[in-house]
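Shown next, in structure tokens, is the structure this report addresses.
Only a single protein chain was left out; the remaining protein chains are all shown in position.
And now, chain A:
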């Protein structure tokens, strides 16, 4: 039995995650070494591919946009004491809202279409998260279970809707009709030459705004106060007269709305149509992003950027070093998630000991 001394804040926020990432890369490097490739060269290609040139950086930011929204959807619910594993499904269903409004008003200028797609996507995503919220608030069904299951329901439901209803006659692939070019959210490359033809678009700006909004909501609003109270101590929340059932339902709806912005990024801009399984795991990455980012908007932004870089750099790597297969890149990404998420606190106790010892030595 000994008393644990908490780590200094900078260690908790910066050093610990950095060490975790380095550890993940070290083990990833061993795997690269094991298949007879040069790990240093691989890292160089990954970093260069993600940040080294405009087009690559544009792709990195495009993935980052998705991960920011998915990460915020998890983080927001986390502050209210809920583990939302459903951004994947919420984003997918949000895509339905985006495409419905886009096709209904196809040809409208993007400046009008953009907000409409945001609202429609948000409503659909919110609805998809609201149901687990109601089940939790009114029936006590655990949010982890329900959001996981709602991911599956979303896959089946959306498959049906895309292949049976939205797919136009005579089209081979499983996707909806396209949105007119004028209605699509423009790429940043149209304003900033650096990004070229990369898919990063105005939704990235929306993601930055969302980070600020979540920060304000959680730490500077009455709603956020109630949310954090609920997350820390449900009994004290009831004591304070805050309705936890109401908080759970609203928070989940907000989280779903945030997740749905992934659909705005993809359906409303890059693809310009609703494609089967377009979310492609971004919602699940959001869970890792939120945990690595400690559910704080700045942390979410940084870890989303890391995962964005891993995605883009990994594709570049698969392209440049044929000896490293796509599966190997998934393995490296998985290692990062494993070390930063599931085993994120592995180094905490050794670090605490180290810093506690340093503190007593300098203190006496």
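By definition in this document, contacts are C-beta pairs under 8 Å (C-beta built on N, C-alpha and C of every residue); 3 or more make two chains touch, one makes a residue touch a chain; residues count from 1.
The criterion applied here is as follows: contacts and distances are computed from a predicted model.
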Per UniProt record, name of the chain withheld from view ["Protein ImuB", "Simple sugar transport system ATP-binding protein", "Putative Zn-dependent protease" or "Sporulation lipoprotein YhcN/YlaJ (Spore_YhcN_YlaJ)"]: "Simple sugar transport system ATP-binding protein"
Residue, one of A:89, A:224, A:299 or A:313, that touches the chain absent here: A:224
Missing-chain contacts mapped onto chain A: 1, 3, 5, 216, 220-226, 228-229, 232-233, 235-236, 238-246, 356, 359-360, 363
